[in-house]
Structure formats: C-alpha cells, structure tokens
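Left out: one protein chain. Kept in place: all the others.
For reference, chains read A, B and C in written order, and residue numbers begin at 1 within each chain.
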Amino acid sequence: MAHHDFTPQVYYSAMGSHEPVMHLADGDSVSTTTVDAGGGDASGEQATAGGNPQTGPFFIDGAEPGDTISVTFDKLVPNRKFGFASGAIAPIVLDPEFRPKFEDDRNRLEWEIDLENWTASPVGFDDLPLRNLKLPLDPMVGCFGVAPPRGQAISTATSSTHGGNMDYRRFVKDTTVYFPVFVEGALFHLGDGHALQGDGEIVGTGIEISFDVAFTVHLHKGKTIGWPRAENETHVMAVGNARPLDQALQHATTEMLHLLEQDYDLDARTIHILMGQAVEDEVGNFYDPAFTMVCKMSKDVLASIGAERQPN
Amino acid sequence: MAHHDFTPQVYYSAMGSHEPVMHLADGDSVSTTTVDAGGGDASGEQATAGGNPQTGPFFIDGAEPGDTISVTFDKLVPNRKFGFASGAIAPIVLDPEFRPKFEDDRNRLEWEIDLENWTASPVGFDDLPLRNLKLPLDPMVGCFGVAPPRGQAISTATSSTHGGNMDYRRFVKDTTVYFPVFVEGALFHLGDGHALQGDGEIVGTGIEISFDVAFTVHLHKGKTIGWPRAENETHVMAVGNARPLDQALQHATTEMLHLLEQDYDLDARTIHILMGQAVEDEVGNFYDPAFTMVCKMSKDVLASIGAERQPN
Amino acid sequence: MAHHDFTPQVYYSAMGSHEPVMHLADGDSVSTTTVDAGGGDASGEQATAGGNPQTGPFFIDGAEPGDTISVTFDKLVPNRKFGFASGAIAPIVLDPEFRPKFEDDRNRLEWEIDLENWTASPVGFDDLPLRNLKLPLDPMVGCFGVAPPRGQAISTATSSTHGGNMDYRRFVKDTTVYFPVFVEGALFHLGDGHALQGDGEIVGTGIEISFDVAFTVHLHKGKTIGWPRAENETHVMAVGNARPLDQALQHATTEMLHLLEQDYDLDARTIHILMGQAVEDEVGNFYDPAFTMVCKMSKDVLASIGAERQPN
Partner (left out) sequence: MAHHDFTPQVYYSAMGSHEPVMHLADGDSVSTTTVDAGGGDASGEQATAGGNPQTGPFFIDGAEPGDTISVTFDKLVPNRKFGFASGAIAPIVLDPEFRPKFEDDRNRLEWEIDLENWTASPVGFDDLPLRNLKLPLDPMVGCFGVAPPRGQAISTATSSTHGGNMDYRRFVKDTTVYFPVFVEGALFHLGDGHALQGDGEIVGTGIEISFDVAFTVHLHKGKTIGWPRAENETHVMAVGNARPLDQALQHATTEMLHLLEQDYDLDARTIHILMGQAVEDEVGNFYDPAFTMVCKMSKDVLASIGAERQPN
C-alpha cells in the first residue's frame, strides 16, 4: 500500500496498450496531475496536443483479463485559476430543425476559477445577465479507463466497456469506479478534468481545466464485470456507453441486474421488483460519439432489505 | 375561483375531443377521483375497461388553440389499501440478447399500501429478501393532458405534445404542469395514479392504484408553448415525449431554451452557457410507445443571476 | 364484386372512425380521386385544407376487429399537369452539425408532369444543371390505411400499425396492401399521391399531386396480422412504422417472420435461415414522425423451396 508521486512526461489521446508509466500494487495510491482537454497544464502552457490527453497508463500488478480493478478518487482539484468551455449547445442535443440565433460570436469562453470560494464564473459577459453567474465547483474526471480488448486503441473522444470519455458529473472525489480488465496490468489512464459540468455535457465541454489528482487502486482478482460500475456514499451505479441513449441505458440497466446479483447476492425476482420501483437513472453525456447513461440504486434501500455487499 | 366536486361516470382510454364533463374558469379547482390503470376504483371493483382510463375531460373556459393552461396538483392520495405492479423488467429496457431467468412466475404482484405510515410493501414474497422491502409512498399521476391537434384522439398508452402517458415520477402534489391548448376548452383529462414509481417505469408499471385527487387550473391567455412544462418548489422543467430517448431529450432541451427565453426573458447566449453547465436531466419513462425525458433548471440558480419569472 | 364510382365531398386529416362514405363488399372495386397533400384537386383548386387529406373512409362489409383487409391498386394516375415538392433535404436526414448553403431561396418548386411521355421535370431552374432533369413517373400513394384501435384518430402526418403516412415508393399500381382491422368495417382511407419519390422522402415531399385512383378490396375473414403487409409481382413485404429506423425495421422483420409462417406455412428454422441470407430491406420514409422500413422476400425464392401461398 505504497504511495507514489508521478509527473507525466507523455500523454495519449487513445486508450490502448501503451508502455506503462508505473507499476502499482493492490492498494497503492498515486498523486499526479492531468492536463486539460486541450492539452494545457497548470501554468496554462500547451503541454501536449489536445483531445483529452491522458496521464498514464498505470500497470496494476497481477491484473489479468477477466479481473476487475477499482479506482477511488482521493483528490480532484483544479490546479489553476481559469478554465474554458464552449458557449453554445451542440446541434445534436437540439431538435434537428432548430437554429439558435446569437447576437455575438462568443462561442468559446473562459471561466474564472475561485478556489478559495470554490466557485466558477464566466468571463467577458458584462453586458448579459450571465455576468452574475457563480456556480459552485464540483470537480469531476471526464475521461478515464483501461486498455480495451482485441488489441484495440480507442480514441479518448469516445467510450465503451473500457470506460473512456464518459463525461458523467458524479465521477467526483470519494467515488470508486470499477473497470473490467482486458489486458495484463489493466493499464489505467485518466485525464480531462472538469471544474464542473451540467448533465449531458450539452455544450460539448464542461469547464475544462488541469487537475491535481490522487487516486487509490484495488485489484478484484477473479471478479468479472461487463461495464464500468461505481459506488459513492449513497449509491451503487452501473454505466452504459453507446448510441443512442436507449442502448446506453439498456447496457446500464442490464449491468445493474448483474451488479445486484453479483455484489449483493440477490435473486432475480427481488432485483427486478426492487429496480422497477426504486431505480434511479442519470444522463452522463449526450454529446460524445458514445453517450453515457448511469443506472443507480440507493444503498439505504439495499440495506433496508438486508442485502449485504459481498467481499471482493 | 370556485371549487367543484366531480364524480366520474365515464372514462376514456384515448385523449380527444370527448364531451366535457364540466366547465372550469381560470383559477377554479376540482376534487375528484381516478381509477387505476386497469380500471379498478377505490373499492377495487372494475369501474371501466383497463388501459389508463381517464377522468374528464374538463373544459377550461376561454382556452383556445395557441393558449396555455396549467394544472396544479393540490392533492394526490391513494384511496385504497392495495396496488398492483409488474414483477419483471420489460425486454425493451434490457440488452436485446439478455434473457432473465426467474425461478417463479410471479410476474404480477400486489403491493400493500399503508397510508398511515406512508409506505408500500410487496405482497407474497416471504421466501425472498423482497419481504423486507418498504418504500415510502410518493404518489404521482402517470397519464394526463389535453386533447391533441388535427382532430386526433391519441391512446392513453402513449404521449406527445399534448401530454398523455408520460409516467414521470416528479408529477406529484404541489407541482404545476403546463400544456399547450390545441382545441377550444383545452379538454383536460387525468388518470393512471402511481403510489410510487422508479425512474423509467422499467417494469412497465408503477404501483398502480386509484386516487383521490384535487387540482386547480389556470388559463395563460395568449401564451404559446410547444411541449408540456412544469414547475415545483425548486425547478422549472420542460418535457419531451418521443422515441428514441435521444429525440425526447432533444425536444425537452429545445423547449427549455424557449422556456428560459419566454418565462425568464433571458438572451440566447446566457441561456446556452447557463444550461451547458447547470442543466439537469431526468428519465420519465423508458417503456411506453413514446419515452419521456425531462430537462430541468434550478430556480435558485435562475434567481442568483437576477432572472425573474415573467407574468403569465 | 360490384364496381363503384365515388366523388369525394369531404376529406379527413386524421384516420379514425369517421362516417363512412360508402359500403363495399369483398371483391368490390372503386374509382375515385384524391387531392394532393396540400388539399389541391385536379384543377389545382384548393378543395380542402392541407395535411394529406384523405378520401373515404370506405366501410368493408363484414370486416371486424381481428380480420384483415387488402386493397389492390388498379389505377394510380396523376390527373393534372403539375406537382409540387420541397427543394431542400430536411435537417433530420443530415448530420446534426451540417448546414447546407444555398445561393437562392427556391425551397419549394413546381414540377411539370408530362403524362404523354410519362416524365416529371422541375420548373424554374434554367440557370442550373437541374434544367435537364426528366425523371420517369412512378405514381405511388403516400398515405392510406384504416381506422386505428382504442377509439383513436391518428394524424395523417404519421403512421403506425393501421398504415397512414408511410411514403413508401413501392406502393404503386398492381400492388396489394394488407391492413389489420381494428374497427367494424375497417374504414379504409387514402390520399397523398406522389408522381414519384426518392427513397426516404428526404426533402419531406415526393412530387405531390392529385390522382385518379381505382382499387379493389378483399376481406380476409379470421386472418389476423400485426402490421401492414404487401405483395407485388416479385415480392411479399412486411412494413414497420416507428422511430428510430431501428424500431421500424425490427417491426418489419418480425412481421415478415409471422408472414412466412402464416402465409407460407414454413417452420421457424427454415424462415430464420432463409431470411438471414435472402431478405431484402427498403427505406420507406425517413422524414415523417414515424419512419417506415419494409422487409421483403422474393416470391421466386419462396417458390424454389416449394413454399406455397396459403389460402386467405
């Protein structure tokens, strides 16, 4: 259970079987940094080309195809005072025939990040009601995951069973995310921090910014899952990444069935009836090449029926 | 601003230009009842054929095509001690190749409704962990709306711009829902109460039950909207009903743009940037012939930038 | 097997249980006319409001819910010398972010119909290569069907199990189309003739024109189908109407399974293997509120394995 410090030198814009930057044992943690979606670092300098460049990959010792790894975010903090975002909702999010009319061309904007007061404010809109907007920071990681199967390397613009660019606003500090292992060592990558983001990432960006990050990894030897899963203080979650939203939600809902059977040892009938009346769904992103939907179940509800988290 | 009591004698399973049961003026309220989705009433008797039978329609005096009416739910209370629900997640919600395996055929179940403790419990599962399940009641109306345009009568199995079978779990007491008016008098119908429901109505039912209902109507003369909208203590909402989920969310997101411009007098740039980082989405139903997605905006956030609800 | 002449006086823009204009017996045929999608008649006068107004409905004597009727088009001929069409592909057919750039605003155009040479030519484009375009006429009916179930009346803008605005270019002369019967008398409606149309009706119109029409009806007593089916000289077909295209094609493919079992008495294994390697698919429309996909099977292939059309 060692703690490692890591300073990235190289970044990847596809998740694949790249040379690992470090070996981690079950329970190890790492402090490192991520650049923003455009490749900018803590100083605002261009550290690498844009496109959700990833820090890593980290090799998890002992992880083999068919296993599961988990990553807990111990720290996710913007490490500079400005982020950037798009200023227009993406066409795919709106009715096909609708054409928004803007009176300016401020389609890209800077946000001021106030780490003391933990808020973000758009810069350069003194002429609009927008000048009053201060949103609380809610730092999340947009893109992270493991190397995919079949010798693939998959662009960090998109997502699939291996994770990737899920852009889900609940992937925040103290959340644990589980990934299927497809290659030896799993090869965990992470990047694309958002100071905050609305549901769906409908302008095509959150507030994009570089991060100081710390995370802890665990290896769940012999446990096989189909899609990323997650857990926070209140919920367990299953993630589906696909288009259309329907298929993403089908994957997420089906994976939640497996989660409740595998992790809580529940029978099919209990699971179906429980989910029917108590499941919660959230939209991750409705913009990237694969959309993300998340199916959630309250841990309080699970506890109320005596369902207990199984070891591993 | 009269209050009316109404006892339904006839029910409709399509929303259309049926003979109105009562005329209501702007501000009037009504106390009435709804039967459950299967046509059962407070005594459990079969009052009419199943299929989300509707109480009404109510004629709103002065409402003409191009206007908007709103309905506030003042009371939504189950009026008997049992509801029913399906016991299996619908195939359309799951991966196409996935086949759940049950050890019993309890695909339909009764739920006991405890109005004193405000809980619901599944009946007949003493052999399963399900026996411990007690969910808090959260009564909502699954299907309600107005007569559609073009001389149509649309089945209460589905939904569209006129409302209908939206099965959205936030359509609860103290929520106000707005509908476009397509025919003279608007012709408001309501039915299909659920004691509670999970996101997506993924077993194809909530806990289906008959209700005692009270609601107040208002006429928003000269105001034109495209899709149902809603408001509760914390949020304004825009509703989209279509397949796939993508199209439903496109409708909802586009209608939210219109809502923020029309109801809060905001400019396009403010709206796009605000929605991009602060919008919230919810799944209504992911089962009916048209799915329902809801796009929400926090009223606190709107207040924080000085945006004020416009009259009408 | 009488022949009737019918001159429409009233037109409907929703398919529903309207007062029938005429009773027809099994085997009867009718000569009548249809107005164009905008309500224009043979003289180009506005005979009724636009929106795919329908001639009919015709009551088929003896038809009851659970039966099937069929309609064979004996004659489909434009009855005037000009049609109209849209001049721009609809946004829903193109990539969301794509914005076509036109140098003119000729978004609506007239087509000259030459019945002698059986061609159509766009009018008013002497400045463009388009001036040379002459397409062979291929007259088809865009919108036709029967009254839907559950007391519904469904807009002629859309389609479902009852038929409706399917806009499929193979619904031409000598094609027989089968519809499920949902109400007594079936109530057959037809309208919306196109002089010709591309796959998908991607500009949102074919070449819209009024028609002289003759058709023959048959009653298939006791035969129940799920979706419209059709037959021409070379193929049997099953139609699915829904969004997205995926769902339309799922309906069409599933109905073809039923067709081959019911109409050709084939076993499931033969049907699956045969369809797998020999099925053909076509796009009806990719524009209307419900899209249309058609699943086809060659009658020669069916004959080659000895499969015989069953009576009724």
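Throughout what follows, contacts are C-beta pairs under 8 Å (C-beta built on N, C-alpha and C of every residue); 3 or more make two chains touch, one makes a residue touch a chain.
Predicted model, so just to flag it, every value in this text is computed and none were measured.
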Per the touch definition above, residue among C:17, C:176 or C:250 touching the missing chain: C:250
Among C:22, C:42 or C:135, residue touching the chain not depicted: C:135
Residue, one of C:27, C:198 or C:222, that touches the chain absent here: C:198
Interface with the unshown chain - residue positions in chain B: 90-92, 96-97, 244
Interface with the undisplayed chain - residues on chain C: 85-89, 93-96, 98, 100-104, 106, 109, 120, 122, 125, 128-130, 132-135, 196-203, 205-207, 243-246, 249-251, 253-254, 257, 266-270, 272-283, 286, 291, 301, 304-307
Chain A residues that touch the omitted chain in the full complex: 12-14, 16, 51, 149-155, 157, 242-244, 247
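Following the convention adopted for this analysis, only the chains that are shown with their structure count from here on.
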Innermost chain by mean C-alpha position: B
Rotation angle superposing chain A onto its copy chain B by C-alpha atoms, nearest 5 degrees: 180
Rounded Å distance, chain B centre to chain C centre (Cα mean): 35
Chain A-chain C separation of Cα centroids, rounded to whole Å: 47
Interface hub residues of chain B, defined as touching at least two other chains: 243-244
